[in-house]
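And now, chain A:
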Amino acid sequence: MGEMRDDLILRVEDLTIEFHDHDRPECVVEGFNLELARGEIVGIVGESGSGKSMSALAIAGLLKRHAMTRSGRILFQGVDLLTCSRSQLRSYQGDEISIVFQEPQTSLNPVHRIGEQVEESLRIHHPEVTAQERRERALKLMEQVGLREPERVYRSYPHELSGGMRQRVMIAAAMIGSPQILIADEPTTALDVTVQAQIIELLRNINRREGTAILFISHDLSLVRSLAGRVLVMQDGHVVEEGASEEVFAHPRHPYTKRLIAAIPVVEL
Partner candidate 1 sequence: MSQFLRRMRKDPYLLTGTILTGFICLLVLWGLICSPYDPTEMDATARLAGASSAHLLGTDHLGRDVLSRILYATRVTLWIALGTVGVGAGCGTILGALTGYYGGLLDETLMRIIDVLFAFPSILLALVFVSLFGTGTSQVVLALGIAFIPSFARVVRGEFLRCLVQPYVEVARLQGVKHMRIIFVHILPNILPMLFSSILIGFNNAVLAEAGLSFLGIGSQPPYSSLGRMLSESQAYLFNRPGMVLAVGFVIVVMNLGFAFLGEGIKRWAK
Partner candidate 2 sequence: MRGILRKLAGAVLTLLAVTLLVFLAFRLIPGDPVTALLGTEITPERAAQLRAEMGLDDPLLVQYGRWVIHALGGDLGTSYSYSMPVSSMLAGKLPITLTMSLMAFVLSIALAIPLGILAAKHEGRIFDRVLLALCQVIMAIPPFFSGILLTYIFGIVLRWFTPGGFISYERDMVGFLRYLILPAVAIALPKAAMAAKLLRDSVIEEAGKDYVRTAYSRGNATMEVMYRHVLRNAILPVVTFLGMALADMVAGSIVVEQVFGIPGISRILLTSISNRDYPVVEAIILGIAGLVVVANLLVDLLYRLLDPRLREA
């Protein structure tokens, strides 16, 4: 397992995921490979059902362990996340590897205050940090992700915030442990266009300032191009094309990629 390059923090080898909850096993991801270097932003593009979200969930350790088989390796700091113990996996979740989901309205717990949810990872992984210190860090982070009046938001409940604010909260909660990897699974799909651009800008800033590597998953090739240096195109569980995003965008080789590009509205961002 010591074969990882120095600047590589994540390496996925031959990941295959099969569902078994129907009569016939169904392969949703097959032979997925990925290398993510420190501070890099990699995009994964594909339609819904292409397996991009499944791969992301697998890396975040969030696939339910029953009703599906997984093979291959997901190496993080030399540890295979697929086969390591639950407690080892948990020690990374929210601390080293964080994830932001598509639906900010339903991804926050409706009965807990925002502050509590932003701080949660810190409370779990760093019990030595005092409540007072936790609160200060949460407030600071909430300000950094562009939440005005962080004090008020801290005391609010999810239903009192707008969709864009909730997604900022989700990002603050994901960043509180200063993770190595931030997985953003369609983080802007449920938001309107102006908010979308702000969230993309926020992710870019986080990447620059903190050096957090970002795995950005989207069905929108133009979004991925504006953010990610490298892109993987997925179709039906397979990576059909991979390369620097400008290169893939300018000279698509696979017909599916060409179709995706042709489908982008002409108006440029």
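Picked so that all candidates are chains of the complex that A comes from, given by their letters.
Note that contacts are C-beta pairs under 8 Å (C-beta built on N, C-alpha and C of every residue); 3 or more make two chains touch, one makes a residue touch a chain; residues count from 1.
Because the structure is a prediction, the values reported are computed rather than measured.
Chemist: So which of these touches chain A in the complex, 1 or 2?
Modeler: Among 1 or 2, only candidate 2 touches chain A here.
Chemist: So in the complex, which bits of chain A are touching candidate 2?
Modeler: Chain A reaches candidate 2 through residues 60-62, 86-87, 90-95, 98-99, 101, 103, 106-113, 120-121, 124-125, 157, 159, 170, 173.
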